[in-house]
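To keep things clear, I will list the structure first and then write my remarks on it.
Omission of a single protein chain aside, the complex is shown with its protein chains in their original locations.
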Amino acid sequence: MIKVENLHHSYNNDEEYAVKDASFKIPQGEIFGFLGPSGAGKSTTQGILTGLLPLQKGIVTVAGYDVKTIKRKMFNKIGMSFEQSNVYSKMTAKENLDFYKKLFDVETRDSEELIKLVGLDGKENVRAGEFSKGMKHRLTFARSMINNPELWFLDEPTTGLDPAIAADIKDIIREQNKKGVTIFLTTHNMFIADELCNRVAFIVDGEIKLIDSPKKLKLEYGEQLVEVEYQKNGDIATETFSTVLAEDKKRLQDVIAKYDIQSMHTKEATLEEIFIKVTGRGLA
Amino acid sequence: MLKKIWSIFMRDLKVNLRDFLPLYILVIPVIFGFAINALAPSVNDTTVSLAMLESDDPAKVVYLEQFAKIELFSDLGEVEQRLEERDNIVAVLPEGENSKILAQGNEPEGVLVYAKMLNSFHELDLNVEETTAEFESFGRTEPPLKKMLVNISLLMTSVLGGMLISINIVEEKMDNTVSAINVSPLSRTGFVFGKSLMGIFLAVYGSIALLWITGYGNVNVGQTVIAIGAVTLLSVVIGFIQGVVNDDIMNAAAGIKTLFLPIGAAVAAVEVLSDKWQILFYWIPFYWTYKGNEAILSYTATWPQIIFYTTIVLVLSGIVYVILAPKIRAGLTA
Partner (left out) sequence: MKLWHSFKKEILLATRGFYFYVEIAMAGLFLFLLLFVIPENFDHRVDEYLFYDVPDSAWGYFESELLEMDEDGSAEVVEIELDKKIISGSLYQTEENNYYVLDDQRQAISLADSERAFAGVIHMDELGEVTYTYYMQGYETDRLRNIYAVFHNESMDVLESAFDAQDVQVLHEDQVLLSDRQNILPSFLTFNGSLMGMFILASYIFLDKKEGVIKAYAVTTSPVWQYLLSKVGVITLTSLVTSLIITIPVMGTQPNYLGMLVFLLGTGFAASALGLVIASYFDDITHSFGVLFGLVIFLMLPNIAYFIPTWDPIWMKYIPTYAMLEGFKEILLPGGDMAYILMASFGFFIAGLVLFLFANMRFKKTLTI
């Protein structure tokens, strides 16, 4: 669905690249995450893929179209949800969606259905200017689905949303993916990337450091240990057991049988820990 | 408090010279000044223009050149073509021993009177050398139009500062940085003052540059300072009110456009309308500013006059401010 080869981008048209020699492929139906700290080059890459920034150097094809010369009909297949809400504040939620629909040549979804989907039902006729930040974000998210995109660009889709609404958004993303929608997701939130993405790319200072699935990364970089806290003689004791070595496994069973277990955690690495390990930088 | 205000001003001066107040804006009053210097002399030359034939008596051409601008054409067709143009040139053409006047037909009566008079002079062979007139002069070399242009430019420079303030505040509101100020130790009054300093600086600097370049550098400094100060304060108040009351750039632009009407009306009232209509414009602060400037530029201003005009400007500004104070407070907390 997306093919990127040797992508470079400089904002000053010099050798200082915001994106340096990025290459990756995204097959249809995949949720691909671009994970990196602020200023890493995530939005720049996404901007080039969506035609918001010109392609300076490299080969990029999106939904079968070469982005070197953007063809407007490419956008019939694409949906984009922006990190910064960008709806018309003087228009109502429904008016925003109804207008946007008319800019596409393909069949579009019903505005009210989308408004309900993102939890804004009852607010169809309220001007977007009166919405809270979260509501505007949801409207922007809803708008990105209006043309039933095959390829969906999501820029920080859950940032600033409360956990309940964020959970709804994640459900919608999963559901769309089940229908075959390819998703390109940029975020600095490793939980989202971990939960949703089939593969993630770590990007720092414009360079892609690695691309792999979260599961494989955790297996490769994580430790196969279990940390147990239990009550012993009135105190809390902590022990770490290998889940591979036989004697540790036996000892673990004994502890579970003998003592009151307070907590038990596997010591597999989080994506953030892997990110720091691989790139030497944090996600913040 | 003063330290905080100063730090806002210094931030504006540093950052805003880069972001808010592009340096080229400081050039605008200078450009006004040089443009006025270039335009004024030729605008003052307001006698009539005459079209004549090259084949006409050269002596006649020379004679009439004493009184009018002459353009020469090779034949009648060219003359007629020239007359059809949009300005008010008329032709003096030979007709037997005398001349006739040919006009397009849409000239003001005064232009035809002029042409007929000049032709009469020629036919009667009235010579400048045989004049029975003597001339005395009051020694004024600045044409009235130049004074008017300088006055208008002073007004525009002063309101430019206010306009910029309004736009800057609206943009800060859209970026939500005004809210950030609300949760800082700086009071809103301090914020207002700090924001206004850039506009005041532009208006004062612009006025001084304009007066100096156009040769009015020797006007009464005290009166000028007071007059400029009043209109600067006025434009800052208006700029601030517009900035705070409007919530997006389009509304701010509308507000700026609305300023042009009272400015234009004030100029027109003083320059064109008779005394009986003046009262209708008393409510416009720019009217009093223009009158005050006019007196200063004519070197006829008296202190009571300037103080009176300035007081009216301040009172009118104050009234507007007081009426809109609740909205301003609300706007600053938005």
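Letters A and B mark the chains as written, and numbering starts fresh at 1 in each.
Heads up, the rule we're going with is that contacts are C-beta pairs under 8 Å (C-beta built on N, C-alpha and C of every residue); 3 or more make two chains touch, one makes a residue touch a chain.
These figures come from a predicted structure and were not determined experimentally.
K.L.:
Which one touches the absent chain: B:N119, B:S196 or B:N293?
P.N.:
Looking across B:N119, B:S196 or B:N293, the contact with the absent chain belongs to B:N119.
K.L.:
If I consider the whole complex, including the chain that's not displayed, which of B:L53, B:V150 or B:L164 touches that chain?
P.N.:
The missing chain is touched by B:L164.
K.L.:
Which one, A:G36, A:G51 or A:G206, makes contact with the chain that was left out?
P.N.:
A:G51
K.L.:
Could you list which residues of subunit B touch the chain missing from the display?
P.N.:
Answer for subunit B: residues 19-22, 24-25, 28, 31-32, 39, 42-49, 66-68, 80, 83-84, 86-88, 95, 98, 100-113, 116-121, 123-124, 126-128, 130-145, 156, 160, 163-164, 167-168, 171, 174, 246, 248-258, 260-261, 265, 268, 272-274, 277, 280, 298, 300 touch the chain left out.
K.L.:
By the contact criterion defined above, which parts of subunit A meet the unshown chain? Give residue numbers in ascending order.
P.N.:
Output for subunit A: 47, 50-54, 72-73, 75-76, 78-80, 82, 84-91, 95, 99-100, 102-105, 140, 143.
Note that in this section only the chains that are shown with their structure count from here on.
K.L.:
Once you find the CA centre of subunit A and the CA centre of subunit B, what distance in Å lies between them?
P.N.:
Whole-Å distance between the two chain centres: 58.
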